[in-house]
Structures are given as C-alpha cells and as structure tokens.
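Worksheet for the structure shown next.
Removed: one protein chain of the complex. Kept in place: all other protein chains.
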Amino acid sequence: MSNQMSRDERFLAMAKELGFDIYDENSAGGHYAPLIRHDDELYVSGLVPRMNGKVQYPGRVGLELNLADAQEAAGISAIRGLALIREAIGSLDNVKALLRITVYVKSTFDFVDLSDVANGASDVFTHVLGEAGKHTRTTVGVYQLPKNAPIEVDMIAALYPSAR
Amino acid sequence: MSNQMSRDERFLAMAKELGFDIYDENSAGGHYAPLIRHDDELYVSGLVPRMNGKVQYPGRVGLELNLADAQEAAGISAIRGLALIREAIGSLDNVKALLRITVYVKSTFDFVDLSDVANGASDVFTHVLGEAGKHTRTTVGVYQLPKNAPIEVDMIAALYPSAR
Partner (left out) sequence: MSNQMSRDERFLAMAKELGFDIYDENSAGGHYAPLIRHDDELYVSGLVPRMNGKVQYPGRVGLELNLADAQEAAGISAIRGLALIREAIGSLDNVKALLRITVYVKSTFDFVDLSDVANGASDVFTHVLGEAGKHTRTTVGVYQLPKNAPIEVDMIAALYPSAR
C-alpha cells in the first residue's frame, strides 16, 4: 500500500531498491554547491548517477547502454536529488512542487527515445512525492557529460513557506 | 496596425499564420506537466514544434533542415508556449516578462548560426507580447532531441501579481 506510506518512507524504500546508500557522501566537488536555497526555492546542481563514489552505467545511450539501463541511471540521479533535498530541509513533506527538471541524456547520433529515458527520473519523483512530484521537464540529447556519465539531471524545487 | 491589437489578438493572428490550432490537444505526456505556476512565476516544459499531433520539420538543422525551416520550427515552439501560458492564466496581458528561454537546436557538427535559428522563437515572443516579450536567452546546439525534433524551447515567465 505505497500510498499509505509517507513520502520519506517511500524515499527510503526507493533508495534501497536502487541500491543507493543515503549516508554515502553526496558531495558536488569543491568548486560549487550541491544545492542552494533562496526563500522557498531550492536549486539542485546537475547530478550524474553516482553511487558509492562511482558513476553507474557509464557510457552513451544507444551504444554502451540500452534504454532500460538509461532509465535506471536516470532514476539514480533522481533519488540523489531527493536525498540532497531531504538532507537540506529535513523531510520531503516540505516539498511543494518540482518547478523544473532538466534531463540531459548522452545519446548516440540517432537515438531519439529520450523522453522514455527521462521517464526513469520522472517516475521516481512522482512515486516518492505523489502530487508534489509534478514537474515541468526539458529533455535533451547531449554530446558528452562529466565523468562519462550517461545522464545528468538538475532540479528546481518549490518549498512550503514553513519549511525549515 | 499590429500595435493597436491586443496581445491576445496578436497571439491568435500569429497562431493562424503558423497554422497552429489553439484548440488542439497541447499536452506534455503523462509523466510530467506542461507548466507549473509558483507564486508569480510560470515554468513551461521543453516544447518541440508539434502541431496537430506531429513534430513539424523533423530532422537536423544544417542537414535535413535549412535555416528558414528551423526558424519556422522555433516559432512553432514559441507559439505553443504562449498557448499554454494563455490557457493557464486566461490572457497574455498577465505576462510581465519572460525571464528565460532556452533554445536547443539539433544541429550538425559545424552549423554555427544557432542564434539566427533562435531568433525565430524570440521574434514570436516580441511580436506577440511587445515589451513584455523581452527575455534572456540561452541557445545551444545539441546532439539529439525527443521525437527527432529539430528544436526544443523551454521558458520561465514572470506574471503580474494580479494574474489569476
């Protein structure tokens, strides 16, 4: 009965399912911040599907990666974003909406099923946050990504004014 | 005397000129929202130049598409964005500014006239919205786009506080 679980419980269950250790270091390198809050908006840096210090499913979608792997990678980027937000504001119950996610897919020249790949991220947000997981989305196929990642996802979240 | 027409009238005239049916389904698929409002900001998902359920001018700019076609495609994405905003807030008179548009152009390896392509979107915004069509812009050439689209445009609009 996933609908009877809280957002944070669904987050923990999804993290476990993806093999994501929420206590793992989730840093963004020394040159920028993983996230910044401004009033009731939270900007999250572009996240590659890194787990346990290593980019998962490295390579190019349509060449070294198939659609199912790319969707899984997108889901890992999404859960990393939720982990960062949860760490910053205490509980995912404080998220009002995801104003924008941008999903960058490192694709081959002629791989056009980019929306299907991005659904791997969208579905994690929707599953964990319910109605608040509603988001606008931009999906593009790029030529390269940092650390040979197949996917990068960035986010802008809106918080309830009461969020700590 | 286009300056004596209202914004909404100019929108309708431009939609007609582009062959865009404003009563056509303008959805964004089931996994995300076409647009989300947060206070007086409106985020619009990345829009490909779809009309009547079909991506117009599919292909790669500089290969299957020339500059004029790409500009027309960019204009269709722009008019779709205006249609979504108008549907959400009732009248384009409620738009204060376009804070950001990002224009993604699926280009060839050596096609560099990306700004000229993006002008096809910018000019629609400026023509319809007048001074409020003023916007910041980022234009990049990408490797692929969803559904083999040549163009994708996303937007963040600022609304007057009084907008419904």
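By written order: A and B. Residues from 1 in each chain.
Keep this in mind: a residue touches a chain if its C-beta (ideal position, glycine included) is under 8 Å from a C-beta of that chain, and two chains touch if they have at least 3 such contacts.
Predicted model only: the values in this text are computed from it and were never measured.
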{"item": "Listed residues B:Arg37, B:Arg100 or B:Lys147, member touching the removed chain", "value": "B:Arg100"}
{"item": "Residue numbers in subunit B that touch the chain omitted from display", "value": "41, 96-102, 105, 107-112, 114-115, 118-119, 122-123, 126, 134-143, 156, 158"}
{"item": "Residues of subunit A in contact with the chain not shown", "value": "28-29, 31-36, 38, 41, 43-46, 102, 104, 106, 142-148, 152, 154, 156"}
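We adopt the following convention: only the chains that are shown with their structure count from here on.
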{"item": "Length of the line joining the C-alpha centres of subunit A and subunit B, rounded to whole Å", "value": "26"}
